[in-house]
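The structure appears below as structure tokens.
Only one protein chain is missing from this complex, and each of the others stays in its spot.
The block that comes next holds chain A.
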Amino acid sequence: MISVQGLTKTYGSLRAVDDLTFEVEQGMVTGFLGPNGAGKSTTMRVVMGLDRPTTGTATINGKKYAEMTRPLREVGALLDAGAMHPGRTGRAHLRVAALSNGIPATRVDEVIEQVGLGRAGRRRIKSYSLGMRQRLGIAAALLGDPPVLLFDEPVNGLDLDGVRWIRSLFRGFADEGRTVLVSSHLMSEMQMVADRVVVIGRGRLIADAGIGDVLQGLGGSRVRVRTPRADVLVAALGGATVERIDEREIEVIGLVAKEIGEIAHRAGAPIHHLAEVEQSLEQAYLSLTGESVEYQTSGGTR
């Protein structure tokens, strides 16, 4: 289990993480979400002992990372795929990691095959694409077969095959009972793979809940209705919350399709289309982080 308690990290006058508290349970994939500059990477760096917390603590299975003597056997992490010596071969990079943690050299070849690098492992890292560097970073994380795994934007640069592979990898790890924390901006990916999400904005916790609870938090079900007598239906719906799409189409919030169908029938409004709108994690994320976006384009971020 990963435990972050009252964590604050400042860089000069910048408060990157602000009194953040959450826990990551074993046996599930936890998505770590937030806009750019929200403090996700900083939090992961503190958890991994790379940056010192200003206040608060971050522990993994009750221990600070900096106290571990064979950390690769306890925690595997991919934080920055670009942070490698470009003049070393992929295999040599992993060999150094293995030596530092007393891991047999045979394991290096195993993880190279596992992540699909194959013969590219003998090439220098400077010739690698971003996707290949991601795979090498994932190989290093898997080297010690650890029970806890952290990945910061792991699908960056991966092709479709790689994305599908890593999705099944995370699912498999969680099913084996491991602790998996994954940060990503790809909400569709998170929705497919995460069991739980921790959402932060401007360094603060916004949400820490199961995927279902987060979606529910958007305000319940939404139903899209198309009818030539939309005004009649809106009047018949009484106090229900209605969003007007156009003169023939509305979205009703808080009622289910069956209820709306019966009201429309009684009101004499013929229904041409009636469907529950599937809520996405992306909508939930945008709704939750709307006030917390650090960097906005001139036209707004959304």
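Throughout what follows, contacts are C-beta pairs under 8 Å (C-beta built on N, C-alpha and C of every residue); 3 or more make two chains touch, one makes a residue touch a chain; residues count from 1.
Convention: contacts and distances are computed from a predicted model.
The chain that is not shown carries the UniProt protein name "ABC-2 type transport system permease protein", picked from "ABC-2 type transport system permease protein", "phenylalanine--tRNA ligase", "MFS transporter" or "ATP synthase subunit a". From the options A:82, A:172, A:228 or A:270, the residue with contact to the chain not on display is A:82.
Among A:66, A:130, A:245 or A:277, the one in contact with the hidden chain is A:66.
Touch with the chain omitted from the figure is made, among A:2, A:17, A:38 or A:97, by A:97. Checked against the full complex, the candidates A:140, A:155, A:269 or A:288 give a single residue touching the omitted chain, namely A:140. Hidden from this view is one chain, which touches chain A at 11, 45, 48-52, 65-69, 71-72, 77, 79-80, 82-89, 92-93, 95-97, 99-102, 137, 140.
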